[in-house]
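All protein chains but one are shown at their positions in the complex.
For chain A:
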Amino acid sequence: MVAQLMSETEADAVFHALADTTRRDIVRRAIRREQSISSLAERYTMSFAAVQKHVAVLERSTLIVKERRGKEQIVRANLDTLRRATRLLDEFETIWRDRVVRIDALLAEETSHDETPPQKAER
């Protein structure tokens, strides 16, 4: 069982934050390396203020962490939040792997029935 690690409110913030292409792009860049908001702003056609607004939404969602360093504001990804989402996807991968194993067993059972006299019924 996975413990409840995020409240409804937090989760809402995360998914609201990720619902925007620019914000997803900012997160991807912030995962690769920490960077200043001004260098991020150079990547987009929108204004510095608009980028700053996106960053604020991401910060509220705990997806990125912002810190002031001298004159610059540096952002980096909060790997904890991202890791958690990844771990949950891992759990679902297991479910599907197991389903595939069962499908395969079903198919194998049929093949063996075709080729040899029926073996004992499984169920």
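Before moving on, here are some points about what is shown:
We take it that a residue touches a chain if its C-beta (ideal position, glycine included) is under 8 Å from a C-beta of that chain, and two chains touch if they have at least 3 such contacts; residues count from 1.
To be clear about the criterion, contacts and distances are computed from a predicted model.
Missing from the rendering is one chain, named in UniProt as "SRPBCC domain-containing protein" (options: "Branched-chain amino acid ABC transporter permease", "Biotin-dependent carboxyltransferase family protein", "Na+/H+ antiporter subunit C" or "SRPBCC domain-containing protein").
Listed for chain A, the residues touching the missing chain in the whole complex are 1-2, 4-8, 10-12, 14-15, 18, 24, 27-28, 82, 84-86, 88-109, 111-112, 119, 122.
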